[in-house]
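Note that this complex is displayed minus one protein chain, with the remaining chains in position.
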Amino acid sequence: MSLLAGHPWFELTVLTSRRGAGLRYGEAVRWVLDTPLPQEAADIELSPTKPEAVREAELVFVALPSEAAAGIEVELAKMGKVVVSNASIYRLDSDVPLLNPEVNWDHIKLLDVQRRLRGWRGALLKVPNCTTSILTLSLKPLADLAGLESVTAVTMQSISGAGFSGVPGYMITDNIVPFIEGEEEKVSRETLKIMASLGPEGLREPEMLVTATTTRVPVLDGHLEVVYASYRRDVELQEVIDSWTSWRSTPQELSLPTAPEAPVVYVKERDRPQPRLDRMAGRGMSVVVGRAEKPFKGKKLLRYVVLGHNTIRGAAGNGVLIAELYYKLYEPSV
Amino acid sequence: MSLLAGHPWFELTVLTSRRGAGLRYGEAVRWVLDTPLPQEAADIELSPTKPEAVREAELVFVALPSEAAAGIEVELAKMGKVVVSNASIYRLDSDVPLLNPEVNWDHIKLLDVQRRLRGWRGALLKVPNCTTSILTLSLKPLADLAGLESVTAVTMQSISGAGFSGVPGYMITDNIVPFIEGEEEKVSRETLKIMASLGPEGLREPEMLVTATTTRVPVLDGHLEVVYASYRRDVELQEVIDSWTSWRSTPQELSLPTAPEAPVVYVKERDRPQPRLDRMAGRGMSVVVGRAEKPFKGKKLLRYVVLGHNTIRGAAGNGVLIAELYYKLYEPSV
Amino acid sequence: MSLLAGHPWFELTVLTSRRGAGLRYGEAVRWVLDTPLPQEAADIELSPTKPEAVREAELVFVALPSEAAAGIEVELAKMGKVVVSNASIYRLDSDVPLLNPEVNWDHIKLLDVQRRLRGWRGALLKVPNCTTSILTLSLKPLADLAGLESVTAVTMQSISGAGFSGVPGYMITDNIVPFIEGEEEKVSRETLKIMASLGPEGLREPEMLVTATTTRVPVLDGHLEVVYASYRRDVELQEVIDSWTSWRSTPQELSLPTAPEAPVVYVKERDRPQPRLDRMAGRGMSVVVGRAEKPFKGKKLLRYVVLGHNTIRGAAGNGVLIAELYYKLYEPSV
Partner (left out) sequence: MSLLAGHPWFELTVLTSRRGAGLRYGEAVRWVLDTPLPQEAADIELSPTKPEAVREAELVFVALPSEAAAGIEVELAKMGKVVVSNASIYRLDSDVPLLNPEVNWDHIKLLDVQRRLRGWRGALLKVPNCTTSILTLSLKPLADLAGLESVTAVTMQSISGAGFSGVPGYMITDNIVPFIEGEEEKVSRETLKIMASLGPEGLREPEMLVTATTTRVPVLDGHLEVVYASYRRDVELQEVIDSWTSWRSTPQELSLPTAPEAPVVYVKERDRPQPRLDRMAGRGMSVVVGRAEKPFKGKKLLRYVVLGHNTIRGAAGNGVLIAELYYKLYEPSV
């Protein structure tokens, strides 16, 4: 809501709710951010969550649980809507772009296949899992520079990743929970899809092993990931760092409104990145990398730490960036 | 469960569940204490939460939400059961003992009235609100010594007071919520009932103003309360402290198994009591008082801080102590 | 630093350090805010903390421990500097303005006395204790409306109030410490001085009892205070609320750059103010009040909760506001 209110290209016209239809958004919402609820959003009367409700809209952002999203988002695409969805369902379908714009902006062309196969005018675009979005931003320059053989990520994920009520205070205070339902599989599988190359036959995933151990920690926002990456070509540590700091991709070149100046920020201080201090880098749209090292002399192994804002870069912000990419690159005429 | 398993007088025979009937308790429960689940409890097969389920039991502990408790506990008492209940419903009924044993053990005699009025052989006994139990333990010696005119309590209550999932981690991390639904009224009204004197006409509440501001803080267990008490007779601060430390009441005299050695422990260190360090005093059954002062010379006003374990002294432990009191004092023949 | 860099009236020219002289500020500082260190400050080379260091400056902000501040700030005032100091020493001196600008801006006239008595051209101006600044902003409209007889405050103070290293993580995690050295006395005494009226004989403190219980809680920033105030004239609750929301004082009328639009913001939601959600109200310069109630019918007693940002409104921001007041009101010719 905060990202869409005042957006230079998009106008907030309809909000739907499965329980609060009839109320104004400002009455129905329990606003728990420390920035105020935008008046523009507060005044909108909530419609019921049904495809008809958004008949007048051209672009629809979906933030529903997978089961609820399932029918609705296909229906919307059939109606000709551009659907940008955070729901995990359909993310791995071969004709559905799973976009982390700086990394795989070109996958948007999968929409040609999608429209042909499904016979609809609309589009179904997917926002990746938060941990994966953060991870792949750090991996892409490295893959381009040195080739990737295997990736092992150990994550420390914030409470907000599970939604406002997802993690009980009694569970997480003075504690860590070393398991997040379904998360490790998502990281493995979505990373491969995002890092795939798009050819005439569709997506082709890289030959790369990806594994993750995901944990929940007592932090409000920001996922921190310790990454060990084996690469193929010998490179100096400084080359790797330069590949991160110099990286600018299509969203930057197109000056998309939500694109951060730099997708990856490298911090030299040896005790960074830290969630509370670094999560808002690039207004929450950059990831912050630090502690890059080659732990074993002569081995093509890199260790680093990457941090990103899970509800901005990892979810809502990424969704808005995807929509911007679509209108700028895929259907600029609209 | 931890308090009942291995109890010298009571045997755990039936456990009921509204959702898990058929499973063994050890399979159904998500055990979140750092002490192990007692095997004795783990092995019991859960029965559905219906009065018939406990037909063989004589004593029933009820820890249901108020709505669910409503019908069931009256039914049980009619069946002749001794019901010790944490549910807030019926707490203020004039023939229902609301017991904080050291403070108002004699109110158990209200059961005479209850049985006569309601025509049942069983008994309905209520555990007070957690904050009130802790508060009244600290007030009782003071009331006896100096008479109480008014009491103002500002509380900082732990997360466990709202149940395992009651307080989202995202709500309470780096935060305080200065409101707890229904709590301030409970403190005011239950304090007066517990501090009442029992005469031939029933309970007579003291002439005393009681008010509270209750807040939720990021602490796992233990409610801390800052108390300002206006009293009637002039007393020295040391007399007040002595009245706390020397206090032994009926549960101590009867050597009830769950009674702490001292109901009130006074700490001299000026930065105590602290929840994490003091909540387990008397195995969680004592309250710990500190920082007693007369803030204004010549005024009969006392300030102190009291801390108690909300789920032990403030709930389950108090329930067990009430049951012990019943069998020792009211129906010793059983 | 964040407040001074880019200030429309003041220019940052000298920074001193007791240990880091010779380094640039950006090298010496461990910056722990989530907003970046201003470049303007980072580039300044640190001078040793001695009066000579600031010879060229006209206005000096002092944030030293009391013992270190003692000699230096008198020296600076003798040199003709305008000294705005957070150190607690001298705060209660009768010729030293202790300023919370919206509340007692007129006390700045005490400088006439100060200059006459001490024979210096400079000025020594004091920033009050953080808890007291927040409290007195909420008390002032109430005092003007209804007269105050007594004030009891129970505070829940954030970790940053003790400085970056002041509260060990092991002390405060899952805990509350119900004592802060010297704080309760400061609240009592500084509140009376700030609420005093300035007459020809100097400050005259109100006939009012003020007492506080101050505690430390696991919150990063923002002090929350539960206040019970006895007042003299009968007023409706709504009048009190209106007196807060409509209040604009001299800093607002003078449009001082750091003055918030409203010194007091009233929130209707019954579970607010909350530190994490409300501490940045008015860019950290407003206090947020909620939960106002008259707990006892017919008694002139008010209960409310007030929250303020302790390091902005309670310290650095207040200091900048005091300096602005001085240049606008007391020596506008400069």
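Here the chain labels run A, B and C in written order, and each chain numbers its own residues starting at 1.
Everything that follows uses one rule, which is that a contact is a pair of C-beta atoms (placed from the backbone, for glycine too) under 8 Å apart; a residue touches a chain by one contact, two chains touch by 3 or more.
Source: prediction; values computed, not measured.
Among B:M79, B:L92 or B:M280, only B:M280 touches the chain that is left out of the view.
Residue in contact with the omitted chain (choice from B:V32, B:A63, B:L117 or B:L237): B:V32.
Screening A:R24, A:R189, A:R272 or A:K300 for touch with the missing chain picks out A:R272. Across C:L142, C:I159, C:L192 or C:I322, the single residue that touches the chain missing here is C:I159. The chain not shown here touches chain B at positions 32-34, 173-174, 276-280. Although one chain is not displayed, its contacts with chain C can still be listed: residues 32, 159-160, 164-174, 218-220.
For chain A, the list of residues touching the undisplayed chain reads 152, 154, 156, 174-179, 209, 211, 213, 215, 217-220, 224, 226, 228, 270-277, 290-291, 295-296, 299, 303, 305.
Definition applied: only the chains that are shown with their structure count from here on.
Distance between chain A and chain C, defined via averaged C-alpha coordinates, is recorded as 42 Å.
If you average the Cα atoms of chain A and of chain B, the two centres end up 48 Å apart. Touching of two or more other chains is recorded for residues 32, 173-174 of chain A.
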